[in-house]
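With one protein chain held back, the other chains of the complex are shown just where they sit.
Presenting chain A:
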Amino acid sequence: MQQLFFFGKHTISNTLNIYIKTSNGSTLSMNLNPQWDIKNVKEIVGPKLGLQPEELKIIFAGKELSDTVIIADCDLGQCSVLHAVKTKRPVKFDNSGVFSEELEDVGSKPLCETLKDLSNNEDLPDNNQQPKAHFYVYCATCKAMKQGKLRVRCHFCKSGAFTVHSDPQSWTDVLESKRITGQCENRPEECENILNNTEPTFADFYFKCAEHTSLGEDDEAVPLFLVRSNVRSIPCLACGDVCNPILVFPCLEGHVTCLECFNVYCSSRLRDRQFYQHAEYGYTLPCPTGCEHSYITEVHHFRLLSEPQYAQYQKFATEEYVLNAGGVLCPQPNCGMGIIPEGDCRKIACIGGCGFVFCRLCLQGYHIGPCDLPDPDNTDRKDCDYNVDPVRASQARWDEASKVTIKVSTKPCPKCKTPTERDGGCMHMVCTRSGCGFNWCWVCQTPWTRDCMGSHWFG
């Protein structure tokens, strides 16, 4: 008996709370039964606007929905917005026979039913066998990757009362503006006036999270367009498993990894600080097989990393940005504040951070005169008044031990000054810092030359 009660409870929430925006600017709140069709909606909305149901158009996601469309098929979520506008089609009320025939073909299926899976390749032939589109987004509200829903609005007045002339065929159509034309149903005269009729009205595509209840028309999500549903059952290039969804790299070959291996790839590159600071795209990675022109252009894809890893990603990205912009990072332990100094001044104060004042050249405390790097062999002070156990003392130093180790075991890359350790092999060094890659000689600490090769390649 108890179980029956539970079942009863679940059915109560089986209505959709929907907002209907009308062309006169008002918004109606309605509870819809998902099994209703659009004709039912028109019959309810029409009288509230003082119109006949036949005089209404219901617009959703760039499509005028036909009377026979069932609400449940429209990927509407709780609090979604439908648009109701008055149609300009001649409606003949008296001649009922002609009237029903005329309206038969008006409107279409919702976009989620007609849209095919988008590819990066624009030349792909229009194929009816192609599966329906699935979208993945990064949702800032849910703080995770979620399924997404594609929505359409007017490029000029941003109104959702807009119908497209054709479905987007590729990701370029969706991501770039002014690719798909349509009809603004909000204030068409205004939008056409803005344009002086010199160009057609264009559609703007955007995404919403399919998981949480819509927080309004501004509640958008970032499309993770490299994440696809694995409709062709492509195995992951790293683990060989066929997974779903997958990440398709933007290289010509379209290499595929599963999301788990993408995560391993990113965290491994992050650990080695091998992300690349791209001038246009930001701190990013190419295809793991090293294809040309394969950088990930939308860095929100790195939101697929765990929270702490993403925090580290942001930290590294900021640091690389500061360094690339000619800035310095505060050398004080646990500070690392990014500072972009003005001019060539050698004296830098960590303002807004720890307050440390240091020398730009040697990154030690600020000093007058030339930089004087202390000799690591000569660090112990002879004139100590206290008797201190030297072993204890060596263990109780604030980060001194690692400083000494770095100084003793590394040499700076002649180009970017990154302390570099040589753990074997020949004297030919290639700087591992991402974006540097300088070829240098461990012996001469200068660029690697043929002479180095001849005289001391192997030491």
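Simple rule for what comes next: contacts are C-beta pairs under 8 Å (C-beta built on N, C-alpha and C of every residue); 3 or more make two chains touch, one makes a residue touch a chain; residues count from 1.
The working rule: contacts and distances are computed from a predicted model.
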Hidden subunit of the complex - UniProt protein name among "Cyclin domain-containing protein", "UBC core domain-containing protein", "ADP-ribosylation factor-like protein 2" or "Exosome complex component RRP45": "UBC core domain-containing protein"
Chain not shown: contacting residue from A:C79, A:V322, A:V404 or A:C426: A:C426
Selected residue (touches chain absent from view) among A:G107, A:P223 or A:P288: A:P288
Selected residue (touches chain absent from view) among A:L175, A:A238 or A:C362: A:A238
Touch with the omitted chain, as defined above, among A:V264, A:L305, A:L323 or A:I339: A:V264
Interface with the unshown chain - residue positions in chain A: 237-241, 255, 257, 261, 264-265, 267-269, 271, 288-290, 424-426, 457-458
